[in-house]
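Sharing a structure here in structure tokens format.
All protein chains but one are shown in place.
Moving on, here comes chain A:
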Amino acid sequence: MFCEKAIELIRELQRMSDGQLPAFNEDGLRQILQEMESLYEQNQSDVNEAKSDGRAELIPSIKLRHCCLLRNQRCVAAYLYDRLLRIRALRWEYGSVLPANVRFHMCAEELQWFSQYKKSLASFMRSLGADGLDITQDMKPPKSLYIEVRCLKDHGEFEIDDGTVILLKKNSQHFLPRWKCEQLIRQGVLEHVMS
């Protein structure tokens, strides 16, 4: 049946429920594009025949094929666009450098889109106020000034605002200003200890 491959592509995304990014389905996309090409060629020849020989009975099948073509196009665009939205969410979650296992699932053009998105976002944030504002920080309303954090890996020395230098060693616990730790927590260097 026509369009089955396209539906399969969409289903694949739907199955990965919580915004995860499955591997880019290059093969599926190629098959859809092939199907579209053959549908288009058949339509072309039928249209020519219908015009030259006046065979009106060909028109319904031309219409059917055209609908399939449109549907395929729409499904492919939806597949690609939904992936972009997931990739966009990753920028806000992980910061500007994506983990290797996520990058592995993206195609070359997606990586390109991502780096362009990164650039647009960065120049937007730079343009705020005199020296910019990182709006990917402060994702949650601040509850307290200092938070208890545990170090999950060795990170080396870390300077806080008042000039004190502390050593972030694996498994050590610290009481640090929240605004300095948010990024490190999201990168997985620190863990917020809830008490």
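To be clear about the criterion, a residue touches a chain if its C-beta (ideal position, glycine included) is under 8 Å from a C-beta of that chain, and two chains touch if they have at least 3 such contacts; residues count from 1.
In this section, contacts and distances are computed from a predicted model.
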| item | value |
| --- | --- |
| Name per UniProt, for the chain absent here [options: "Eukaryotic translation initiation factor 3 subunit H", "Actin-related protein 5", "DNA replication complex GINS protein SLD5" or "60S ribosome subunit biogenesis protein NIP7 homolog"] | "DNA replication complex GINS protein SLD5" |
| Hidden partner chain, touching residue among A:L13, A:L80, A:L152 or A:I166 | A:L80 |
| Touch with the omitted chain, as defined above, among A:I10, A:A50 or A:C107 | A:C107 |
| Touch criterion as defined above, residue of A:S61, A:Q137 or A:S172 at the omitted chain | A:Q137 |
| Contact footprint on chain A, counting only the chain that is left out | 29, 33, 36-37, 40, 69-70, 73-74, 76-77, 80-81, 84, 88, 107, 109-110, 112-113, 116-117, 119-121, 123-124, 127-131, 133-135, 137-138, 140-142, 144-145, 162, 177-179 |
